[in-house]
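A single protein chain has been omitted from the complex, and every remaining protein chain is retained in its original position.
Presenting chain A:
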Amino acid sequence: MSGFLEGARCSECMDWGEKRNTIASVAAGILFFTGWWIIIDAAVMYPTMEEFNHSYHACGVIATIAFLMINAVSNGQVRGDSYSEGCLGQTGARIWLFIGFMLAFGSLIASMWILFGGYVAKGKKMLCISTSVALHPSTFTPWLLGIRSLRGLVFKFGRTEDLWQ
């Protein structure tokens, strides 16, 4: 029972090497910019404030800031084993990452709130815009799971496997 998840670990993914990082960054780029173009499309199609309250753009802006914050910190700085400490140190890097994740999930929750409170509850038929507002921050999440953190997680689990042998 204790070992039933060992087969589910993606330890073979490290063999792809450079390719996996490239594919992950390309996929993240596609999703990130598609999210932005969806919200631009909604803003262009419905220019009035009654149909599309333009303050909803704040979700996407905060999500972008959060995504930049999360990716500015490398895994080595958080774990404390990088050569240079950075200007905030290891604790500062962890706080930075924490704030970044808070902003990211906050914007995701806000977009869901907008979807249900602003559109579904009011019975408006403009579900296409509302889902686009909701999709917008959620398209950033693959970058969160992307190259840096995934490589760190896989590497950490990979190293633990070697110790048991």
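Of note:
Just so it is clear, contacts are C-beta pairs under 8 Å (C-beta built on N, C-alpha and C of every residue); 3 or more make two chains touch, one makes a residue touch a chain; residues count from 1.
Heads up, the rule we're going with is that contacts and distances are computed from a predicted model.
Candidate names were "Protein cornichon homolog 4", "Sodium/hydrogen exchanger", "Proteasome subunit beta" or "Leptin receptor gene-related protein", and the UniProt protein name of the unshown chain is "Leptin receptor gene-related protein".
Within the complete assembly, A:Ile30 is the residue of A:Ile30, A:Ile95 or A:Ile109 that touches the hidden chain. On the side of chain A, touch with the chain left out of the figure occurs at residues 18, 21-22, 24-26, 28-30, 32-34, 37, 40-41, 44-45, 74, 147-148.
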